[in-house]
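Other chains of the complex are left out, but the ones given are in their true place.
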Amino acid sequence: MSSPILEARAICKSFAGVRALKGVSLAVHPGEVLAVIGENGAGKSTLMKILAGVQAPDTGDLLVDGVGRSIRSVQEALSLGIALIHQELNLAETLDVGANIFLGREPHRWGWIDAGRVSREARAVLGQVGLLVDPGTLVSTLTIGQQQLVEIAKALSVKARVLIMDEPTSSLSDHETQVLLRLIRELRAKGVAIIYISHRLGEVHGIADRVEVLRDGENAGHLSRSEISHAAMVKLMVGRELSQFYPHQTHPSGEVALEVRGLRTAAYPAHAVSFEIRAGEVVGMAGLVGAGRSELLQALFGVVPALAGTVRVAGVPVIAASPRDAMAAGLALVPEDRKHDGLFLEMGVRENLSIATLHRDQRVGFLNRTKERDLCAEMIPAMRIKTPNTEQPVQFLSGGNQQKVVIGKWLATRPRVFLLDEPTRGVDIGAKQEIYRLMEELAAKGVAVLFVSSDLEEILGMSDRVLVLHEGRLNGELSRSELSEEAVMRLATGGNHSTAVAAS
Amino acid sequence: MKKIFGILGLLIAVCLVTASLSDSFLSAYNVENVLRRSALFGILSIGVAFVIITGGIDLSLGSVVCLVGCALPWLLTVQHWPVPLALLAVVALSLGIGLFHGLLITKLRIQPFIVTLCGLLLYRGIARGFTADQTVGFGNEFKSLRLLATGKVPFFPGFDLPAPLLFLAVVAILAAVFLNRTIYGRYLLALGRNPQAATYSGISTQRMTILAYVVSSGLAGLGGVLFVLDVNSAQPVDFGSFYELYAIAAAVLGGCSLRGGEGSIVGVLVGAALMQVLRNMITLVTTRNNVEFAIIGAVILLGVVADELTRRIAAKRRAAQVLQGATAA
Amino acid sequence: NKPAAPSVAEGEGKLKKIAFVTNGVASFWTIASAGVKAAARDLKVDAQTLMPAEGISDQKRMIEDLLTRGIDGIAVSPIDPVNQTELINIAAKKAKVITHDSDAPQSERLLYIGMDNYKAGRMCGEMVREAMPNGGSVMIFIGRLEQDNSKRRRQGTIDAILGRPDNSDHFDEISAVLEGNGFKILGTLTDQFDRAKGKANAEDALAKYPDLGCMVGLFAYNPPLILEALAQSNKLGTVKLVAFDEDDATLDGIEKGTVVGTVVQDPYMYGYKSVEMLSALISGKPGVVPSEKFLDIPARKIRKENVVEFRSELKSRLSAAQ
């Protein structure tokens, strides 16, 4: 085997009160895909940021081509050929797609931007990732999934020797993921070293040449190509075997809990969407990036206005002009973009968990501190939120734990209809199972659960029924018996129901 | 909480220095004066702190002080309205202004800076219009009404509490309780942190924003009433001019972040007091006052820089300890 | 004509502390402060000039702080005499208080030193009439109109131009266009001390009234700004300019003939006399104080014939104070 292109030795890093990395080592070779996996908070992102010059390690050495380097800035990392796609989106929303792709590396002559080249090359990389928008489009008008693709295009345009991807697919659907995985294979063939982080073990299984597992800021073991299996990865990550990953059971469905008739959204006003969900049902909603799933949930929850249509919850018509109305009617929405819409990053876990229930638990306008404390005492263990204390600002939690805080906050409202938009985005396997278990429990208690997911495995594993959107249209519905990867994909790409079911 | 230690230290340092340089600083008369002025500015600063906490800004506050400060004597001495009616009118006026700002900001989504900058220009202009640029005041009348601002409450022999301090105490306690103990206070803070997430959490962000502007203008109105009762005369051209900057400076010094979501009432009070003590010091200690503002500016800047530097050194020391602990373990 | 220093008993350890409080910050007050310094040196007292930058509440604060310092005497130019009566009375209980420049007649101040702004205004008006014997249109420029002295000054000017009898008790609306005596007063423009605005006012007036006959600048900095505007539109000398106070550019203009004349007060004497009177009052020599409680320091007209002499006098006083 060739010598490592990038190597980290005994890296330690601590933040105020938290030791995120305790002597982690890692090496990646040219033409190799190294998958790094681990539970939420294991230290994956921190390690990657150190490799890419975003953060400095407390102790430990970095070697590039066998030579010791101190990578102190992003610029230095880039000049060494190391590029990082961050776990969280980092785009300047007021700039256009092209400007974001080449931010910091604009082709220029004496400072003068070569706009033509930016646009040409941007179009080329956008084509590679399969995002067909004009480079002049403002980033603020793109969906999360599309923004994620912009991030990938941006990293591709670096032409890096080491490309680090921290959960690049967390908001991509299967279709886009396949495009990305093909890209990765091409890059590998060209000798690029790739570090790939994902909580979707199926992907890891399909792409990785080697797997490195982190646990609690330490190396927990590694697997060579031949050793990679779902069970082996889980065992190293969690330290035990997980039985029955999708705890799905068929539920006796009850009354109609949510009834949607002729709903039109601003994104796709041409298509009226109608469906209903019964109490105790778990319904999955699938579709490609930009299919209009998030917009639909947002309209139901009163975040964006619906152009037309009626919504009934338990038979009572609801006019949700604001989330407040929707909550009063018994709805809850776990939003797709937790950083923007779900969390108060600088506020503590307690304040984030209780914010949606303060109104219910108030004592004539005053905070009910007992209830607030009780809520923390209940949710933090129930959701297995990993936090040093209840006052820790959520910005210092790992992504998965942040997600659990958001779900916990909405669980606390005890909704009748639970809407979840990409509930397991960036969540580790253990936590995923927790969330699935929670969805099951809710359904068993008679809550109607509607979840949007781009993770096909999860859609297949958890749904009683699947609604598939294609460009804003409800293109079909699959019962559990009709469910298959093929069928969902066909409907999601515009095929019709009969051929979809027949094909599988 | 930690954030206000720096500013509190600065206040204490300035007090000690002034006391050592001037015997009169700690005289009952002077302490009463400084307390009264701090109380007046404190009321304004608490108001603007509410707006700053939501992530907004209120530049109109000095002009509201002017408008209310001119309207009250004008209504009483020129229009001969009865006292309760005139008071009611100025209260309604200032609350109405806040409501107006809040509605423009929430319903029409105009930037707070623009709305309140227009307010700054507009309200002073209105005051200049209806007074025809004439100074208005109470002359020798309305002595009992003026006691609201000039009155004193015996505290212990030889030292009385100025009446505005009592107003401030009530306002500050209400504000602190509201911010820290009620759900609406929590909503305000949350809104300042992340308006989007606040909306998603079912908080009526518009109502909370409007509330903040109403509180700000309302307290500016109260401040205006007390200021004019204290000074006894108001000139529309410069009454309350620049007060918005002092109030905002006090709030920010006291730990409010202009990015929203942060703020403590105690800090704001300390910030307001600091500005007044500095000005008092300059008149007491020096014989030239034309560099007064330069000194205030320099002291604040030095204070903030010193605060930042000590914080850094402390953080570095702590980090070193953690590291040591880690390697030792 | 330096006033003789009264024989003050000195050497009792502490100097008498006297403060001269103005109504704002201006060059005018700097000249006054030269008088204050000169008197302090001559009379061996500790005298200080304070200029409030923020109007009335600032002035109040300063007086309170002065009382805190145990000041012996205060000379103040009240911004709002009627409503500040109470403040002056409070101060009068703790120290000797006199007023200068602007009086507070109902208060317990011991003396007023100054001149009559209405009369000074009339002098200005007279010069307008001299400059335009056949009448014409006039525009008035002033910093602010809310101060008592500026109102009276403007009114005096208007009354003299229109040939009205002496009556300082009325006030013409700022927006009124006044006619009489062959003159037409087109209006009064204020600038709130913003010089760029002051210049813009002069320019806008020239744009609006191409046949404007005379411009009157009533605050010290107005005439120089008007001169600038006139020079830039090539109307120097064509449009008459009547000035107030003794800015250098104004005096230059008088020498060159681009300014008809100016009316000067005597701020130096305000300062000097204030300290002198206070020092006498503090040491209990009431004989020095005029019995009618008013020390008149009259205004003067400065025209081409006396401008050179006036300048040299001003210069020597200022340099003596340094």
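By letter and in written order, the chains are A, B and C; residue numbering begins at 1 in each of them.
Keep in mind that, in the parts below, contacts are C-beta pairs under 8 Å (C-beta built on N, C-alpha and C of every residue); 3 or more make two chains touch, one makes a residue touch a chain.
In this text, all values refer to a predicted model and were calculated from it rather than measured experimentally.
J.: Let me make sure I understand: only one instance per chain type is drawn. What is the full copy number of each type in the complex?
T.: Here the complete complex works out to A x1, B x2, C x1.
We take it that only the chains that are shown with their structure count from here on.
J.: Counting in whole Å, what is the centre-to-centre distance of chain A and chain C, each centre being its mean C-alpha position?
T.: Whole-Å distance between the two chain centres: 74.
J.: How many angstrom lie between the centres of chain A and chain B, each centre taken as the mean Cα position?
T.: Chain centres of chain A and chain B, defined by C-alpha means, are spaced 44 Å apart.
J.: Roughly how far is chain B from chain C, centre to centre by C-alpha average, rounded to an integer in Å?
T.: Chain centres of chain B and chain C, defined by C-alpha means, are spaced 35 Å apart.
J.: What residues in chain C touch two or more of the other chains?
T.: Residue numbers touching two or more other chains: none in chain C.
J.: For chain B, give me the residues that contact two or more of the other chains.
T.: Counting only residues that touch two or more other chains, chain B contributes none.
J.: Under the stated contact criterion, what part of chain B meets chain C in this complex?
T.: Touching chain C: residues 22, 24-25, 27, 29-30, 33, 37, 132-135, 137-140, 227, 230-239, 241-242, 279-280, 283-284, 287-290, 292-293 of chain B.
J.: Tell me, which parts of chain A touch chain B in their complex?
T.: Touch list, chain A to chain B: 12, 14, 16, 19, 58-59, 301, 303, 322-324, 326-327, 333, 335, 340-347, 351, 355-356, 358-359, 362, 365-367, 409.
J.: Could you please specify the touching residues of chain C with respect to chain B in the complex?
T.: Those residues of chain C that touch chain B are 25, 48, 50-51, 53-57, 60-62, 64-70, 79-80, 82-87, 144-146, 173-174, 190, 192.
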